[in-house]
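Pasting in a structure now, in structure tokens, and then I'll have a few things to ask.
Note that this complex is displayed minus one protein chain, with the remaining chains in position.
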Amino acid sequence: MKAIIAATVLAILMMYAGFVVKEKKTILSIATLLLAVLLGVNIYELLTMQEGATIALFQYQLTITRFSVWFNMLMTAATLLYVLLMGNDIIKVGKHTGEYFALFFFILVGTYLLSSFNNMLIMFLGIEIISIPQYILAGSDKRNLKSSEASLKYLLMGAFSTGILLMGITLIYGATGEFNISKFSFLQMEYINPMVLTGVLFLIISYSFKISAAPMHFWTPDVYDGSPTPFTAFMATIGKTAAFIGFIRLFHTSFASISQSWTIVLAIITAATLFVGNITAVFQQSVKRMLAYSSIAQAGFMLFSVVSVSALSWQGLVIYGVAYTIATLGIFAVLLKLKDFTFDGFNGLAKKNPFLAGVTTIFIFSLAGIPLTAGFMAKFYMLQAAVRQGNLMWLVIFALLMAAVSAYYYFRVIIAMFFKTGEPEISELSGAQKFLLVLTALLVIVLGIAPQLLLPSGI
Amino acid sequence: MPIQYYLFLSLALFCIGVMGALMRRNAIIIFMSIELMLNAVNLLLAAFSKMYNDSAAQIFVFFIMVVAAAEVAVGLAIIVMVYRKVHSVDVNILNRLKH
Amino acid sequence: MILVLLILIPLLAAKLTFFSKEAAKNVALLGSLLTLGLSVYAALNCGTENLAPFALNWMPAIGAQFSLAADGMAAMLCLLTGIIIPVVLLINRNKAIDNPGAYYALILYSQAGLMGVFLASDALLFYFFWELALIPVYFLCSRWGGERRIPVTFKFFVYTFVGSLMMLSALIYLSLQTNGVNAMSLQNIVAAGKALPMMQQHIIFVLLFLAFAIKMPIFPFHTWQPDAYEQSPTQVTIILSALMVKMGLYAVLRWLLPVVPEAMAYWSDTVMTLSIAGIVYASLIAMMQTNIKRLVAYSSIAHMGLMCAAAFSGTELSQQGLMVQMFNHGINITGMWVIVNMVENRYGTQDLKKMGGLANTAPGIAIALVIISFANIALPLTNGFIGEFMLFTGIFQSASHYHMVFMAVAGLGIILGAVYTLTMVQKVAYGENNSGVLAVAKMNAAEWTAVIVLIVFIIVLGVFPQPLIDLIGIR
Partner (left out) sequence: MDILQILFWLLTIMAIGCALGVVLSRNPVNSVIFLILTFFAISGHYLLLNAQFLAIVNIIVYAGAIMVLFLFVIMLMNLNADTEPQKSWLVQLAGVVSGGTLFLVIIAAISRANLLGVINTETSNIGLIKVLGQVLFKHYVLPFELSSVLFLSAMIGAIVIGKKDME
């Protein structure tokens, strides 16, 4: 709760800083500072919380556990890392720099809500608080028509899915008379009310929009491609992970008891997502667009955490979310240094700048799930959760085949960097940026060797 | 009045909204269709609220209206921004511009 | 602790090599010799206190340990790795290499991966090293290989990657059948696998076998192999054919045979048929080859076919023979490649038609070629003989109804092997010199060292194989 309040207050501060300060660099420094403060508040909240404690606030509308606080902390840290890595590119996007940073704080508020809601009203507000700023961020490059188009598309799709989400909530309310997600009484009934099933289906569809799962993924490539690149990085990572925590929280808290009736639907969605994301990513010529499709594919893997109902899946989601976020942020940070976003733009990077090529290799390895990187451990946890589920072996094997396909397009970047010749245009790297990239790459490897760092005992 | 009637009515409105969102090319009309969907939900919630004699659902409706208002504010701003550039709000034209 | 050092020293040497620009090859050689010393020590002390298993808690949540252990087979393969890598570094010392630091460092990284594969007694650790051995080789081939290197190595990478992912899913499944404490350790995996019902055993078998069959490679999963061997730099080809394929065989013996014994027995006929069909198929293709590297590549498929058939024959003798042959094949095929490399460097071509007359121009090379070829076709008194003899006896004794057929067809393959190998010797060493290169350079000191080391092994083990047999007997 402290973090939610702090994030709101800091967002307002950030907004005013945007009015008062004109120098963009200063705004960036202020944003970094405020994010660090927010991270501090998160850590403080984590430390002051007793092990195993569950704090229920406002008549059980929020239940804050150590897990949710830990997740919030990780997301805040990821945002801080994001701002550190790409701050200089964020301030180049448009004129309203202070406002953009304020929007990040608002998105964090939404994330905090989604990690600890216990009432569907809070969930709904959390999703909207995450979504509306993202529509704005997508359209923030006003000189560029593609950005405006991305924004419009995102808005229409988002609003449409909100409508579906609300219908789902309403149907479930109609069947149970309850908005509190831990009080739904499905088990007491002799048979499952069809209204509940329809409601769950609507919720699945709506969340599929938010996390860009097939067949509701079609907006993703255009939106991610059109949005200003730094904001694409944010939407594809932290925005997506936040939607996932809401998804898993709702489905595993309240619908776990009727899981046999919806896991099959979700398993098919997962398979479709993996298929569409990976196969279409193969045919892309632009790395940015490839990353957009690969983010669909990665969402397919993250869906495993929702499909398989066990304590392991929450851990898997944390690891996957963080691993994917870090690696993708790293790739985007490198991408922003290049002038040409196609695969050919990477040609000969290893010769021209071995440092950039080296860190990119680590990020690519992580995304492709090569051992000793965080991405591998993430996939491992997900698959373990799914195998434990028992009847999902077909999905696991399909996912592994798709992971091999993903190696194909990820390795195209490596082939371009190391084995092709070219003269890539690179903008100058400052020492601090180098340091941060090294730090990110190290993080990827450390988490690949010791993933339990992300899951300390007692969360 | 059985609750089914309200259920059918609001689902009908909802599906008309879905149809509108799928059929039309004008971004504003699509947006209006989505508003129609939200209103269908509101109506259903109000009916359930009466059925369960629970005012929480009406509070929920209230919040849906709040969110809808916020979304409309942002949405219309985005639509106007797009219109300024291409002098059209036709989603098909936008798709064509991409290629 | 020795076991950890066996992995750690190549890693550290690789780090050093990477940053020592011009001196890279010497640093790498030094590091590999150090590793060789260690692996000899390990082989001598196998089964004693000095080579105690090493275990460290790593990821308790998923039951993974950093645990290493070496029995005779593992120590033998470590020894083989320890011998081959210095040999690899000895040849081609005069050839200028682009970015030598990275090149030699990657070779050492793959050595570390190989050592890890042989020593790991934890499934997840095994998987890690399995990939760690692959990735440096991928970079080596794609960066320093021949003209078609990029698509070819990519095919190789994707094949093996698919295989290893299949293996991963099987290992996860097995680990979940245990009680969760050290779920990934070899003992637990074996126990879990044995307890599985038949249906699940089949699935696990198929998943694991795919991974290993691609690596070995067994017909029909071999299609990546000839291209990859041809396009890689010869030094990398040696690592691939002498060591990497052993990973596949080793994995069959350690992670497949004990884990799903019933499914193994069920599938053995099928696999043996495939392997033996592969022998004949590869031999026939090898006879048509005019490219010397492709010829040796196909001959390697044929040899692997025989070894794989023996692995699945299920007799004690063939298992023993297999281990002996793993070592010997590693030595022999390395010898083959070393010679091929010398010939290729001197003639500047891989085309057999453009060679000839080596016996006159460079008799040293020709003699070495003849000796190694004899070992390769398993003539008595060479090391190849004892291994293949045990393999054949093992296959003959197997419980399969078709063991006579297998014997006969495999024997045919061996005869074909003699034919193409001797034809190759004849084309390279005798006849007219068609290359246009008249003054063929003699072997330099490094090459002499490499060749002599290999020939010593060929002859000593051919006459007196007992130390090897003793070593592999240690449990």
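A, B and C label the chains in the order they appear, each numbered from 1.
Assume a residue touches a chain if its C-beta (ideal position, glycine included) is under 8 Å from a C-beta of that chain, and two chains touch if they have at least 3 such contacts.
As the structure is a prediction and not an experimental result, all values here were calculated from the model.
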| item | value |
| --- | --- |
| Where the missing chain makes contact, among the chains that are shown | A, B |
| Touching the absent chain when the full complex is considered, from A:A102, A:L250, A:L400 or A:L436 | A:A102 |
| Contact partner of the left-out chain, one of A:M49, A:L81, A:I136 or A:A399 | A:I136 |
| Where the unshown chain meets chain A, residue by residue | 8, 11-12, 15, 57-59, 61-62, 94-96, 99-100, 102-103, 106, 109, 113, 121-122, 125-126, 128-129, 132-133, 135-136, 139-140, 142-143, 151, 171, 174-175, 193-195, 197-198 |
| Residue numbers in chain B that touch the chain omitted from display | 1-9, 11-13, 15-20, 22-26, 28-29, 31-33, 35-36, 39, 42-43, 46-47, 49-51, 53-56, 58-59, 61-63, 65-74, 76-81, 83, 89-90, 92 |
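Throughout what follows, only the chains that are shown with their structure count from here on.
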| item | value |
| --- | --- |
| Pairwise touch network: line, ring, star, complete, or other | line |
| Busiest interface, counted in C-beta pairs | A-B |
| Chain occupying the middle, per Cα centroid | A |
| Averaged-CA centre spacing for the pair chain B and chain A, given as whole angstrom | 26 |
| Contact set on chain B toward chain A in their complex | 3, 7, 14, 17-18, 21, 27, 30-31, 34, 37-38, 40-41, 44-45, 48, 51-52, 54, 56-57, 59-60, 63-64, 67, 70-71, 74-75, 78-79, 81-82, 85-86, 91, 94, 97-98 |
| Contacting residues of chain A [partner chain C, same complex] | 315, 365, 370-372, 380-381, 383-384, 387-388, 393, 396-397, 400-401, 403-404, 407-408, 411, 415, 418-419, 450-452, 455 |
| Chain A residues touching chain B - in the complex, by the definition given at the top | 121, 124-125, 128, 132, 135-136, 139, 142, 145-146, 148-149, 151-153, 155-156, 159-160, 162-164, 166-167, 169-171, 173-174, 177, 179, 222 |
